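Heads up, one of the protein chains got dropped from this complex, but the rest are sitting where they should.
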Amino acid sequence: MSIRRKVVVHVAAVVLAAWTLIPLVWVAIVSITPPNEFASRPLRFWPKVPDLTNYPRLLGREATSPSGKVLEPSGHSSLIVHGLINSAEVAVVVTAISLIVCVPAAYALARLNLRWREAGLLTIIATRALPPIATTIPFFALFSSLGLSGTRTGLVITHLTITVPLLVWIGTSFFASLPAGLERMARVDGCSRFRAVTKVVVPASGPSITAMAVIAFLTSWNEFTFALIFNTGSTAQTFPPALASMFFQVSVPTEVAAATCLGLLPPLLLAAVFQRYIRRVNFVGIQ
Amino acid sequence: MTSTATVAPPHTPSTTPRARFSSRISTNRFGLLLVAPVVLLTVVIVIYPVAYSLWISLTSSNPITGRSRFVGLENYATALGSGEFWRTLTLTLFYVVCVTVMGTVVALGSALLLREKFLGRRVLMALIVLPWALSTYAAAVVFRYVYSPQFGFSAAVSERLGLDPSNILAQGSVIPALALVHAWQFAPLGAYFLLATLQMIPEDLYKLAKVDGVRLMGRFRYVTLPYIRLPMAIFLVLIGGQAATAFDLIYFLTSGGPGGSSRTLSFFIYEETFQNQRLGSGAAMSWILLVVVVALTVGYYKVALRVGNRDMKEET
Amino acid sequence: MSETTLQTQSVAIHVRKVLKRYGSSDKPALNEVSLEVPPGELLAVLGPSGSGKTTMLNVLAGLEQVEAGHVLFGDEDVTALQPEQRGVGVVFQSSMLYPHLSLRDSISFAPRIAKVPKQEISRRIEEVTNWLNIGHLLGRRPGEVSGGERQRAAIAKALVTQPRLLLMDEPFSAVDAQLRRQLRTELVKLHRRIGTTTIFVTHDQEEAMAIADRVAVMRDGELVQVGTPLELYRSPVNSWLADFVSIQPLNHFDAHVDEADRLVLLDGTLTVEGARLPRGSRVAVGVRPEHITMRPEPAATTWRILTQEMLGSVVKYVVRDTNGHEITTVTTADEMLAPDQPVELRVDRGRCMVFDAQTGKAFASASAQEASGVS
Partner (left out) sequence: MELTRRSFVKRMSFAALAAGVGGPVLAACAGPDKGAAAGGAVLKAPASGTGTMNMRIWGAYPEFVKERAREFTDSYGTKVDLGVVAGDYPSIIQTQLRQNQKLDLFYGLGHLPKGWNTAGWLHDYERFWNKDKAEAEMLPVVRDALTIDGKLIGLPYFAFVNGALFANKQVLATAGLDSWPTTYDELYAQVRKVKKSGASDTPYLPSFWSAPYYGIPFGFVQEAMNRGMPMFGAGGKPEFDENSGGVVDMLGQWRDLYSENLVPKGVLTFQESDWIETFAAGGIAYSPQLQYDLRTFNDPAKSKSAGQFVAVPQQGQKWGMMHMGIYLTGNNGQSDEDLAQAYSMAEYFGYRDRKSGEFVVPTKWAAENNLTQGYAEVNNSPTVEKAVRAWLPDADEQWPILKDYMADPQYAKGLYHTDWALEWVSEASRQLPQAVNGDADIKKVVRTLREKAEKLIEEYGE
């Protein structure tokens, strides 16, 4: 590689890193800016006295500010803490159900040469073209009669409408890429059809299934529209509407920034840890 | 024969236990059994509600008085006859174009870069996943801190450069500004996706092109592009569909403003169904949007596949 | 010698009128095929691609359900049994091991499923892997060992289940020629040692002839011939098979029987004495290159050497007659004859394979045997 090319490539790498990170880092910086330094003129890129108190305060603890003042827990702490807990619960249940339902289906669609395979996959993928707001309309009516509005169960159901088609889609392409004949070997090794799936195909697809799980978790954790419409203000409120309640209200922007960081940390960590698996996602899936 | 130590008892039909259920049924039935939960779930929580929303779109009901009546295609006619609907549809298409262009440029640029060797490549490869891990709502919250003329990063930078912090979310620039957030959030997926394809292009092809005296842009046009056209098409369909149905980004950053400058069809539907609670006309507009998105997707897919196939044929 | 403690079994395999069709296809993949395999035999199923040989293997393993007919292991009818109930060991063509497991876990997978006690599994693994010389690789994954080691591990995996029947689906197709020959020899030795009935599917006739006790040749879903390599070599039932099992391409001739009971080949430039066929009959004759005796004869006028090719222990010559007909001969590499060398050719009746001119079927093997007796 010529020197010139080397320089160009490294500069481009720095630009890409900056483009990716600056928005995130800036929110983190705002979250540790003390209120009296916030929005100072001219704007500072780093606070003179970093102030981490927003975090313990949002998690419901008292905190001592850099100036030694003892600050009460944030008024939004229960909102945020409950939101985080609910989000985690809902996301875990959604992930579990999605995997239980989608792994066998994706496996079957990818490897069993079913009749109606194409039609099934196309239907599933077509549902992805629905605007999320459009699916809320029928649920609007459904939930009132079933009493599911404002419950975690209801939210899990709505999240499944997104994760199930998505996971079947990407799962199908995952399983299609498994070595041929794996199940035949399992069969002669003494597995029934079903055990061949559970004992061989699933373990052999560890990374793929991990990627599916991560994607299901992220999708649920980040889901906003259903959570806003059905669960805002309820005890089953997840993090996104809780953050929205702070965002749209008289909150100190630095505190909102800290809340944002708290809510974004789990997906960011998860994605960073499992990014090697996520990279395997292949959307070509169907031909 | 040398192995005579012992001989296992012969298998006889009477000692062979019955095969497990999953083995006894035909492959097709076993497959249907595995697919059944998804089919059932999809029917109950996706197909049925969607079909139900089709029914809703043929009705008109008042949220307060509770009066509801069947109106046939009136909601569709009203939507298609209203200037506001066409305005939001046009805005949606503009938004989709902005998002796809920006998203593709960033994704392709990242992929081309990540194919090179440089210091910290592995780290960067892992880093770029981060925006993707957020949804558009979270990206919107994050970019509020970038765009704000009062305390945003962009304001801080422009101040340092001696410029007047401009209002990025103003009439003229709001759609590209929102599209940028969308592209920021969605491009990593495209980058990974394209990179996987780029890495399959044989290095020899580039050498050959070099020997033939093809310049950098030419090498991109004649070597790289034919390979990535199909994955690129798929990425464009994905990001385009995402953009067409995006709502939370707009909800958080502009609420459709200023003055309706960012009221895309998806947000318009939100206003109609949720703020006004006019489920009928909201559902009708959703269906129109769905048809538009599906038609564009299918049309685009077909074109892309044809072009892709043609390229591949030229190759061989 | 009894260092083997692995409990091996050898059952007779009976395949009776098995019919198998895929989907709605009219042409059956197996068209009422019957096959008898005595206990302990190493049978090669040989055929070109699409001949139904892999289907046959799948039917034996239980991976495919048959439409009609029966499969018996010994006197047990296993037709309706699922693969997991049949007690067969299979070495597949590709992905012979579980990619996500270490060799040890792959090999012990089936006995673990069968709930064989742990100690017993270890004992068997130790024994089998010692035979195959892969004991030191057990901790690795398939991606971390060489192709040959993968093959050996796959065989070990098939053996630890102590199968009644060992099935192998072109197991050596993915390795290079030299290693393939080596593995073949090892397989034969191993089979001698364990004596399990083994059915080996291949499209490589050389491989089939080299290792098998008997070879079953398949074509278009039918069994063409089952016999020892020598039988196939010497008495193929038709000209297609004769071609298919020969290493060097056959010389084919249209021939007729003349008044002197001679087979007249190539407009008479080559004749074979003692046809023992009705006068005037028209037949197809196939002669293997190695069965044409060639002798340098400066005075000969009909045949001259066109090209020669050194093939190691033998030399292949293409010889041309005055009419421009060419035939191929192979002789031992004692001497090299130069091109243009006039030669004399002789073909014994016993070396001729005579087929019906229309159907390509061999004439009754009795006459062939008689013929060979004469030579």
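The letters A, B and C name the chains in turn, as written, and every chain counts its residues from 1.
Note that contacts are C-beta pairs under 8 Å (C-beta built on N, C-alpha and C of every residue); 3 or more make two chains touch, one makes a residue touch a chain.
Please read all numbers here as calculations on a predicted model, not as lab measurements.
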For the chain not depicted, the shown chains it touches:
A, B
Touch with the omitted chain, as defined above, among A:Trp221, A:Phe247 or A:Tyr277
A:Phe247
For the full complex, which residue in B:Ile56, B:Ala111 or B:Ile175 touches the chain that was left out?
B:Ile56
Specify the residue from the set B:Thr27, B:Thr78, B:Thr197 or B:Ser255 that touches the hidden chain.
B:Ser255
Using the definition of touch stated at the top, determine which of A:Gly75, A:Gly181 or A:Pro207 touches the missing chain.
A:Gly75
Residue-wise, where is subunit B in contact with the chain that is not depicted?
43-44, 48, 52, 56, 61-68, 148-151, 165-167, 169-171, 174, 253-261, 263, 271, 274-277, 279
Considering the whole complex, not just the chains shown, which residues of subunit A touch the missing one?
35-36, 39-40, 72-79, 138, 140-147, 149-150, 228-230, 232-235, 237, 241-242, 244-253, 256
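Criterion: only the chains that are shown with their structure count from here on.
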If every chain is a node and every touching pair an edge, decide which shape results: line, ring, star, complete or other.
complete
Leading the contact tally is the pair A-B
Distance from the CA centroid of subunit A to that of subunit B, rounded to the nearest Å?
15
Interchain centroid distance [CA atoms averaged], subunit A/subunit C, Å:
57
Would you please write down the residue numbers of subunit C that are in contact with two or more other chains?
82-84
What are the residue numbers in subunit A that touch two or more other chains?
187, 192, 195
Applying the document's contact rule, which stretches of subunit B touch subunit C when the two form their complex?
1-8, 10-13, 16-17, 19-20, 23-24, 26
So in the complex, which bits of subunit A are touching subunit C?
179-182, 184-185, 187-192, 195, 199-200, 203-204, 206
Quick check: in the complex, which residue numbers of subunit C touch subunit B?
1-2, 4-11, 40, 65, 73-74, 76-78, 81-85, 87, 162, 164, 192-195
